[in-house]
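Every protein chain but one is kept in place in this view of the complex.
Coming up: subunit A.
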């Protein structure tokens, strides 16, 4: 029994693959931080899902890590990030470029933004290989065919010679994945890779990502706004609201024991596939903008539990196994009572 305990506990010295300890940034001259103290980590072989609604900063946070934010536009207030235990400097553009596409790869929300319509898909994958490896053109093309086969594209040799527009949405997303994985990255960041796809195609792509992850042992950050996708593939979840991670933890804790009022509101808002068809409990109002961002808890303008103290920065409350929530009143069932 002691043995199993020792085996299953992660060894304390093993550093996470990517450890974002604090990331805060803003755009232009605005004093409000668009991302404020964003914190998450992902281990090798594990999937972290970042979930949140449109505009909350999911893409910006991953673009920042990839060094792909528009130069000069973003002002980074703090960035304490480790990759494989080593300092990862967002200002060192040369280092970021070396990581990009080699040990950290990204799949984007819209495949057509990263596939060049003028080139054959085979050439584009081969190009991704030669960019980071000292290999011959023939070797790179062999690798490209192999990658197309690995993402389960039928007749890969023939597909090599097609242009992106000749492929369906699902096929393009497979090509994107093939390109991202061509150099065996340690970390894959996938930004809404299935949002534009139909459900039957989405489930094919999610299966593919899961299989490839099992084959390669890479760590994956999956960005999505779909809690269904999260339940399907996440080991760990970070819930993002208006540029902050309001709750994070193991997937089962987030789904079965959510703590933050926003997480609870989001789950209540979702129409369900089973059970009674009741009126939906919603999250009232709309997300604040950078201009109308409240002080203290960023959810306070929409939270049905908000009290005057919520205008102060909420504490990070811990619930074990890395499960944490940013709320003055978590756990709600202990700290609040009905007033009428």
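To be clear about the criterion, a contact is a pair of C-beta atoms (placed from the backbone, for glycine too) under 8 Å apart; a residue touches a chain by one contact, two chains touch by 3 or more; residues count from 1.
As a working rule, contacts and distances are computed from a predicted model.
**Student:** Just by its UniProt name, which of "Putative FAD-linked oxidoreductase", "Stage 0 sporulation protein KE", "ABC transporter permease subunit" or "Glycine/D-amino acid oxidase" is the chain not shown in this complex?
**Tutor:** "Stage 0 sporulation protein KE"
**Student:** Have a look at A:202, A:220, A:244 or A:300 and name the one touching the chain we're not showing.
**Tutor:** The single option touching the absent chain is A:202.
**Student:** Looking at the whole complex, which of A:25, A:128, A:266 or A:293 touches the chain that is not displayed?
**Tutor:** Of all options in A:25, A:128, A:266 or A:293, contact with the hidden chain holds for A:266.
**Student:** In the complete complex, the non-displayed chain touches which residues of subunit A?
**Tutor:** Missing-chain contacts on subunit A: residues 53-54, 168, 170-171, 198-204, 206, 225-232, 251-252, 254-259, 261, 264-275, 277, 279-284, 286-287, 304-305, 307, 329, 331-340.
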